[in-house]
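For this view, one protein chain was removed and the others were kept in their places.
For reference, chains read A and B in written order, and residue numbers begin at 1 within each chain.
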Amino acid sequence: MKREGPVALLMISGFLYIISVIVASPAMEPVAATLDDWYKVVVGFINLVGVISLTQVNGRAVLRRSEGWFYNAILLVVLYGYIILGLVGGLHNVAFNLIYDNILTPILMTIFSTLTFWIGSAAYRAFRAKNADAAILLVAAVVVMIGRVTLGSAISPAIPKAAEWILNFPTVAGMRAIEMSAAIGGIVLALRMITGLERSFMGFD
Amino acid sequence: MSNDIWVWIGAFLTLGTYSILFKDNPVYRVLEALFVAILAGHSVVINWYNFQKPTLTGRLGEGKEWTLIIPLFLAALMYFRYSRKYAWLARYPMAFLMGIGAAYVLTKNLKPMFLAQARATMLPLWVPGNIGATINNWIVVIGVASVLTYFFFTIRKQGPVNAFSRVGRIYLMIAFGALFADTVLGRVSVTLVRFQFLLQDWLGLGM
Partner (left out) sequence: MIKEGMVLTFILELIMGIALLVVVKRARAGKKIPVIHEIPGLKALEEAVGRATEMGAPIMFVPGKGDLADAQTYAALPVLEYVAKSCAEYDTRIIVPLGVAVVYPVAEAVTRQAFQVSGKGDAYRETDVRFINEQNWAWAAGINGIMEREKVSAQILFGAFWAESLFLAEAGNRAGAMQIAGTASTSQIPFFVAACDYTLIGQEIFAASAYLNPEPSTTGGLVVQDWGKMLGLVLVLLGSILVTLGSNAIAELMLK
């Protein structure tokens, strides 16, 4: 019940879904739809484990007065305050949306925009490496970067063309092969799971 | 300068968040806590109104879809993970999700990620009267073939196989460089929008 049961459930639900998707039979059609639906329901109702974890981690820090516990306390107060606000006031509650649009959104957009700065420092480190791989990467990057801004065509009309060509041919080829091989990797892994060959890493043993 | 209190708050939040670029500091830590908390709370509320409530009251309550009890029961088992004695019951919902997850991989990935990509690479190796197109097609076909060869794990790479696999590695580096550069430009525009907000909306400077 503790080990074989979950593995059996994994195999049965997986095979049932596959058969219902692959076999052309009116009787099997609803099976895949039902399993799809059940998957969503299970996911939708176990989501609370996330909030419980947040509460455990931050609650513990507050109770133990760990370094920076004050911030953990803020997190908990805001988390539960906001949940109560939403559940009591409803989705169209003014304060609920005001907080989201005017407090959350600026932070979110700013965090996203910090990427520009990180790109600079990552590029600096990557291109500093003195090996053949880094050199090829650097040349391709420089051509595409210059080719994509007006500076490129001002220097020479060949640069934007070269940038387009790099993106449309060698890059497409490289990405395509990565995707094809990763698809095979994922499929073989899924086959190992569904045939019961792999069970160690699932935490079932 | 703006007279709108929310613009001022937005400017404070933007500058406070940017402060992490220099060093971790108390203002950023408060903002980080707010950020994580509001988003986590938001998803709980949205999930309740858009999914859990209609499932329980609509589909189960009014619609009498009794089969829903099965996934609800499975989901409930997950909460036994907090019991020392019965924690193993939580393996059942995990197993169900993994079974369907593996089945999704097996039924949805091969066609778009493998077959369609292979099909798109089946290009004419001779385009009459168009040497440019011919060369480009060769570039793509050789690229896909050599990168696939690069990823062989159990075949000894000697002689021509090794050389071909090295060609694959070169393709990969070109692709990574090109994609890196291509993405940079998109990211910069997001940052410009933030600066525009600070300079124009908040400080009222013309840009």
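Details
The working rule: contacts are C-beta pairs under 8 Å (C-beta built on N, C-alpha and C of every residue); 3 or more make two chains touch, one makes a residue touch a chain.
Keep in mind that what you see is a predicted model, and the values were worked out from it rather than measured.
Under the touch definition stated at the start, the shown chains contacted by the missing one in the entire complex are A, B. Across B:W6, B:F73, B:Y86 or B:F152, the single residue that touches the chain missing here is B:F152.
Considering the whole complex, the residue from B:L74, B:I100 or B:I170 that touches the absent chain is B:I100. Even with one chain removed from view, chain A keeps its contact list with that chain: residues 21-25, 39, 43, 46-51, 53-54, 56-57, 60, 67-68, 108, 111-112, 114-115, 118-119, 121-123, 125-126, 137, 175, 178-182, 184-193, 195, 197-198, 200-205. Touching the omitted chain from chain B are residues 20, 24, 29, 32, 35-36, 39-40, 43, 78, 81, 90-91, 94, 97-98, 100-102, 104-107, 109-111, 114-116, 118-119, 121-126, 137, 141, 144-145, 148-149, 151-157, 172, 175-177, 179-180, 183.
The criterion applied here is as follows: only the chains that are shown with their structure count from here on.
Chain A and chain B have centres, each the mean of its CA atoms, that are 4 Å apart. Every residue of chain A that touches chain B in the complex is listed here, in rising order: 1-2, 5-7, 9-15, 17-18, 21-22, 34-52, 54, 68, 71-72, 74-83, 86-87, 90-91, 96, 99-100, 102-104, 106-117, 119, 123, 126, 133, 136-145, 148-149, 163, 165-167, 169-184, 186-187, 189-191, 193-194, 202-204. Across the interface of their complex, chain A is touched by residues 6, 9-10, 13-14, 17-18, 20-21, 29-49, 51-52, 55, 67-68, 70-72, 74-76, 78-79, 81-82, 88, 91-100, 102-107, 109-110, 113-114, 117-118, 120-121, 136, 139-148, 150-151, 168-185, 187-188, 190-191, 193-194, 197 of chain B.
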